[in-house]
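Of the protein chains in this complex, all but one are displayed in their positions.
First chain written, first letter: the chains are A, B and C, and each begins at residue 1.
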């Protein structure tokens, strides 16, 4: 069923009886050409592009709980492509372009809102680094703009220009960056994939892989064995747990990232602001809540909850850079499990087991990558060759020394 | 969180800095190590959902490195030892 | 005698004193400090030598030895901070070396720290706004290193709710002083 304004009016006048389920609740079949494990943003996007772009007819998504219940439903909704390194920037710019056409592609309003993002600059060295990055963005076909202090002040007069410990000296802006209604991304991809025949199977937990002489032939699940020609894993924070079933150790640690939302407020923040001398970034949702976050707690965790020191650290950053939010109340805090990789960049690659493919290591940058991650993973699953914007995301880059380390902090995941 | 320091008793975790898995104590022997050994040491992790032996540095305290055994699903801490003692133990 | 003049950690010629609500915050610029770390395998000799130097056994973990002329605070495993009156012991480190010889590594620390003495009833209410230690349970001679407004400090209890000594990083003396004074005005 197509969604549209006219449809809403029609339904409104007929008691909304016509709305059907956004997706079916099918029973798992005995065998699929491709099984995607993980009903989060990346898994559902992968299924959508497998069905729509790569014409795959036999695809299933297996989700241990409810779709969209993982990080796609617990993030700070920011999209951007302001990356520095060759291995990353083309991929994220591809993703941003997919965002720009996503709603029409999905016939689902995910509220993609290009309200702009500004990374604040507080030192000359930071300006040099952001200049290099901004140039890399432009040279890769993205947009970037260097702002001086006055320009930042014009757009955000209530930032702390008065007595900041680390004065604002400018910012690197990406106008095409912005925010998206995160839950709607999962639902939109799910509905679109389902409409093309993808089986989305919820409450179906993968408990093992069936591997016969080096080839993966299917998965054991809480709902029985399901055969597959190819199996793609896109389970973010659960990557370590899942791949252990295939006796794989990954260059990944799972960490908790907390995020926060304030009570609903009348519009005051037009875009996304990132503090350059502390852990704080913030935007305002269409409902009016200030959505903000900072840094991971810093220790391995699967608990989906964090602790006070980081809450305080993030709010200290907020008060330091934007002291007008002091009387806004923090309404909810939650934690997501981040698959922090060893160089801060993701992996989209085949494994050493035939028929088994992996997508993970998104750290806390996974949401903005959702469409491109799905698209390129679908490409890999369908063609067995890496998509040209994702060629660097190999497993063996740590062995060969081709790390993609945006932050330059080395093989310590909690620093990325 | 609260970490029970072997010498100082219960201390708030915010006094500590986290490094990672305690396997970082097992640096390969440069005489015999293969590139695979170095790759595994520096880059591969068990990342278990459950008990995890990990390194914490008491930066805001006595500057001891500790090996903490903590459940990554409940955050419950079941054992804490001075990393130096653990490292010496392994040499035996 | 050299012709350079010293300034205090807060940058004054004289140590600063502030009073509020019955509590006194005094910068103590007359403290000589020296760290002593036992050499590997020399732990016992070092402890013996320190006992001679201090006139008592060196303090256990989490403890301080409040004695004259030399005092001591436990810093880490087999490591202590020795303190004394600066005027009388400007070369405290040398004194320690002479006694400890090859049994320990000695490092002058006098000017690595700023020292603040908080005294008067009510300091517990001040301290609970500053750091995460249970001041109500601190006894004379309890010493712990903790963080005050992101600054790693030693907190030594002289007398419960009457006297506490705080050692903080010298370069941040101003920030630490501001934090202590603000807490005094807030709590009292």
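Please note the rule applied: a contact is a pair of C-beta atoms (placed from the backbone, for glycine too) under 8 Å apart; a residue touches a chain by one contact, two chains touch by 3 or more.
The rule is short, and it goes like this: contacts and distances are computed from a predicted model.
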| item | value |
| --- | --- |
| Among "Carbon monoxide dehydrogenase", "NADH-quinone oxidoreductase subunit M", "Lipopolysaccharide export system ATP-binding protein LptB" or "Sarcosine oxidase subunit alpha family protein", the UniProt name of the subunit that does not appear here | "Sarcosine oxidase subunit alpha family protein" |
| Among the chains presented, those that the missing one touches | A, B, C |
| Which of A:144, A:206, A:219 or A:236 contacts the chain that the document leaves out | A:144 |
| Which of A:184, A:211 or A:273 contacts the chain that the document leaves out | A:184 |
| Contact residue for the chain not shown (choose from A:53, A:151, A:244 or A:311) | A:311 |
| Hidden partner interface residues of chain C, rising order | 1-9, 11, 29, 35, 37, 39-41, 79, 91, 105, 107-113, 128-129, 131-134, 136-137, 149-151, 169-176, 178-179, 182-183, 185-186 |
| Touching residues (missing chain, whole complex) on chain A | 3-5, 7-9, 12-13, 16, 19-23, 25, 65-66, 68-69, 73, 86, 89-90, 101, 103-104, 107-115, 122-125, 127-136, 138-140, 144-146, 158, 160, 162-167, 181, 183-184, 187-188, 202, 262-268, 278, 286-288, 303-305, 307-308, 311-312, 314-320, 323-334, 397, 399-403, 405, 407-411 |
| Interface residues of chain B (partner: the chain not displayed) | 1-2, 12, 17, 19, 24-25, 27-28, 30, 33, 35, 38, 42, 55, 57, 59, 63-65, 74-77, 82-85, 87-88, 91 |
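Quick note on the criterion: only the chains that are shown with their structure count from here on.
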| item | value |
| --- | --- |
| Contacts common to chain A and chain B (chain labels) | none |
| Rounded Å distance between chain B and chain C, as computed from the means of their C-alpha atoms | 30 |
| Separation of mean Cα positions, chain C and chain A [Å, integer] | 49 |
| Multi-partner residues of chain B (each touching 2 or more other chains) | 14 |
| Chain A: positions in contact with at least two other chains | none |
| For the chain B and chain C complex, residues of the former touching the latter | 7-9, 12, 14-15, 59-64, 82, 84 |
| List of chain A residues in touch with chain B within their complex | 239-241, 244, 249-254, 298-303, 307, 309, 342, 398-399, 411-414 |
| Of all residues in chain C, those that touch chain B in their complex | 61-62, 74-77, 79, 132, 144-147, 152 |
